[in-house]
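Before I ask anything, here is the structure I am working with.
Every protein chain but one is kept in place in this view of the complex.
What follows is chain A.
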């Protein structure tokens, strides 16, 4: 008999996903990505003139990423979230991944600002941040070579691998595994494992599950973007 998890899911089931594009009207591109109770909003400003005086003339565009977790996003309200080093670190990580995907050659002497904000965290906020950022960049009409999709997996009791862990499940085994995947070229963009000792076999099972989840998310995102264009086809008519 297959194991049923706390909220009635099977091991390979991911939580309900809700996407909306362009929620912030005065940004050049924005998107919210909700998976279960986790919700992340991302917005893009630019490309625009480079604001810093250093490196004003570049043959490649500059990407700035700011990652922010609101202090009401976790059960314990935090103070001084601005000083959190983990946030800046994860922001730099996002930057290095998206610099490889955005065709920055097309944006010379310009700057793109990507802001990502976690509104609610119920597990898997990092993977949701990657997905929200991809959607916001697509909405802003910025050239991407392909999507970046992301998914987390981990262990339940007695090393049962499961996908898309909630916060309560994450705490059980203290295993945090995250994959960012490039679905078109089938490559891994970023991988992070934060856990106790694991055997290679166990890690492989996590990777397989997470990639499966990434492909599922890719389908959902792709379908949403196509539908969004289909509903707004009249935009192209009066030119």
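In the analysis below, a contact is a pair of C-beta atoms (placed from the backbone, for glycine too) under 8 Å apart; a residue touches a chain by one contact, two chains touch by 3 or more; residues count from 1.
Note that contacts and distances are computed from a predicted model.
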- [ ] Identify the UniProt protein name of the omitted chain, choosing among "RING-type E3 ubiquitin transferase", "Exosome complex component RRP45", "Translation initiation factor eIF2B subunit gamma" or "Ribosomal RNA-processing protein 4".
- [x] "Ribosomal RNA-processing protein 4"
- [ ] Specify the residue from the set A:4, A:103 or A:188 that touches the hidden chain.
- [x] A:103
Task: Residue touching the undisplayed chain, where the options are A:130, A:147, A:177 or A:190 - done: A:147
Open item on the list: Counting contacts across the full complex, list the positions on chain A that touch the omitted chain.
Closed with: 22, 28-29, 46-49, 57, 103, 107-110, 138-147, 183-184, 222, 225-226, 228-230, 232-239
